[in-house]
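Before anything else, here's the structure in question.
A single protein chain has been omitted; all remaining protein chains appear in their positions.
As written, the chains take the letters A and B, and residue 1 is the first residue of each chain.
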Amino acid sequence: MFELLGIPPQVLLGQLLLGLINGSFYAVLSLGLAVIFGLLNIINFSHGAQYMMGAFVAWMLLAYLGIGYWWALIASPLIVGATGLLLERFALSRLYKLDHLYGLLLTFGVALIIQGLFRNYYGISGQPYQIPDLLSGGQNLGFMYLPNYRAWVVVASVIACLGTWFMIEKTRLGAYLRAATENPVLVGAFGINVPRMIMLTYAFGVALAGFAGVLAAPIYSVNPNMGADLIIVVFAVVVIGGMGSILGAIVTGYGLGLIEGLTRVFYPEGSAVVIFVIMAIVLMIKPEGLFGRAN
Amino acid sequence: MMKTILMGSAALAAMTGGALAQDTIEVTLGVLNDRSGVYADLSGEGSVVAARMAVEDFNAEEKGLDVEILSADHQNKPDIGANIARQWYDQEGVDAILDVPTSSVALAVAEISSQMGGILIDSGAGTTELTRGQCQPTTIHWTYDTAALATGTGKAITEAGGDKWFFLTADYAFGHSLEDETSKVVQENGGEVVGTVRHPFPATDFSSFLLQAQGSGANVIGLANAGGDTVNAIKQASEFGITQGGQSLAALLMFVTDVHALGTDVAQGLQLTEAFYWDQNDGTREWSERFEERHGAKPTMVHAGVYSGTMQYLRAVEAVGSTDALEVAAKMKEMPFDDPLFGKGYVRGDGRVIHDMYLFEVKSPDQTQGEWDLYDQKAVISGEEAFLPMIEECDFTKTAG
């Protein structure tokens, strides 16, 4: 039978599918980062912490209020987004005229605070969160067993990504947004409240992180550090895709998930570093990223 | 200065035959562990609570010991841990350092303790190096090590028919040694290792590695990792139906707090080795209840080890009449113990504490009563069998200092 480097094709297929699932998380997270960077010029380093908050809020809704997964999927991003609203209003909005660096540092500090607070109150071991009944179990695809929940993750992430892309690239609201980043004064002159629009955009990007957090809650351990290392990887995804490119973030997110999946078969030790190798190569050859516009 | 005077007077008191006329010996203990990172729940503040309970239960004051307990967070960084240890010995007059999870920090502190006249009574770290390659006369390694976990889990499972192993190994020294030691035990008992995958550390997604394990034809998947990695791997194994497919999971290092975090519906059927479980007998239950009242959670084996280690240390200090590190360490090795938490045991010449280890199986949700009712005891592994034999160069009772 046909084999690739000693790996049977059905195994490879399974691994690619898993890579795609992981890519779904990268895509949603990097999409949020890219939206924020593209429209606000802020490198949101607290994205990982906000992803963690999304998962934690879902857990808290269940533990304290008895609100289940499906409502949490809506409520948790809204709550996390609301905290983003406050952050933008009281801190980030003061930094727009400055170098990118300051936004990065501020959000880095915010990430430390959020993670520290959750650690203080909930410890480090993590909290259990169950897969919703509707999605428990799985399908035997012949080459692998696919849990229903994982399939749902792919579906949900594709919906979120396409929806966001459509909203920014194809709707009037998106057009305003893009215009406002090019020339805020002019757009303001048309009677549009630019600061509020930017505030809502940041909240939206953060809400996407929260959404990814809720998606992750049933399969990964809900603990305060869950986003701490992820942020660096997602960051790399955004850079590879091209900073601020919405489509780039989405495509690269799924693509790198697949590449990482393959690395896990052929050189598992290297699967954590492969993204950085790719990032270095891309930056050397095409610095504006795969989908970025050269300045 | 203070110490020599105290020592002199204690010796005098001993000579005049009077426990009655004994002066107080000042003892300062430093609990050095992770209070904010991945090991904060299994060691952290709980270890400080355990040390305090030991001091109280020992009736230190009545016995003429004036014990003070310090604590600090080494943040799992060896340089921070080393700095605190040095400062404690140099400036705070610390006599013994307790707990110290994280191998790199523990090894650094062991070295410093021996240089600076202190004792390290380690409970939280797992590396066998502490009593082998980098052994010190003043290191006492209390609770567990990777070899004991490997023997406990590896042997019991292989003997029970789990003879084809696949390892999911965290790609760092700790994971490697856990894998090596377990492989050895598996092979010695007639089993075979059919495959290994090394995953980056830390990792969040294990599905791809689990899938490789699933296709390997193994009947046991050994998780040679720790903390969040193990928790995530188990969670995802249940999601992918690994256990339903007839493969069983063996966690090579797992604490009761991890199982608690997972919940029994995910962790059920999991086999693991620990040195202590709160619900073993009246002694452990009584102590754990008092611990829970003060700390808000049941103790881990690391907490129990800190309690037991502190207890034996204080006994030795009382017997020697001073806090001289070499003398106290030698005394601890002379005095076998029988305590409510670890049962009968003794400190071997290399500082390895020999006590029984236990193989547990996680209960299924319908068996448990209460959130901490998690384990069924499956087997007792005697200390001599569980821990590696002593290597000659590390037998400090012979080489004497």
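Heads up, the rule we're going with is that a contact is a pair of C-beta atoms (placed from the backbone, for glycine too) under 8 Å apart; a residue touches a chain by one contact, two chains touch by 3 or more.
Just so it is clear, contacts and distances are computed from a predicted model.
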item: Chain not present in the shown complex, as UniProt names it (candidates "Putative ABC transporter, permease protein", "Beta-ketoacyl synthase", "Glutamyl-tRNA(Gln) amidotransferase subunit A" or "DNA modification/repair radical SAM protein"); value: "Putative ABC transporter, permease protein"
item: Contact list for the unshown chain, restricted to visible chains; value: A, B
item: Given A:Ala72, A:Val187, A:Ala236 or A:Leu290, the one touching the chain that is not displayed; value: A:Ala236
item: Per the touch definition above, residue among B:Thr28, B:Ser47 or B:Ser71 touching the missing chain; value: B:Ser71
item: Sole residue of A:Thr83, A:Gln115 or A:Thr263 that reaches the chain not shown, by the stated touch rule; value: A:Gln115
item: Residue ranges of chain A at the interface with the undisplayed chain; value: 43, 91, 94-95, 98, 100-102, 105-106, 108-117, 119-120, 232, 235-236, 239, 243, 269-270, 272-273, 276-277, 279-280, 283-284, 287
item: Those residues of chain B which, in the complete complex, touch the missing chain; value: 35-36, 40, 44-45, 70-75, 77-80, 82-84, 86-87, 90-91, 103-104, 107-108, 111, 127, 129, 134, 171-174, 176, 201
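Please note the rule applied: only the chains that are shown with their structure count from here on.
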item: Partner chain A, residues of chain B touching it in the complex; value: 36-42, 171, 197-200, 202-205, 207-209, 211-212, 214-215, 228, 231-232, 235-236, 239-241, 245, 257-258, 260-263, 265-266
item: Chain A to chain B touching residues, read off their complex; value: 11, 14-15, 18-19, 21-22, 116, 119, 123-128, 130-131, 138, 144-145, 147, 149-150, 219-221, 223, 225-226, 229-230, 261, 264-265, 268-273
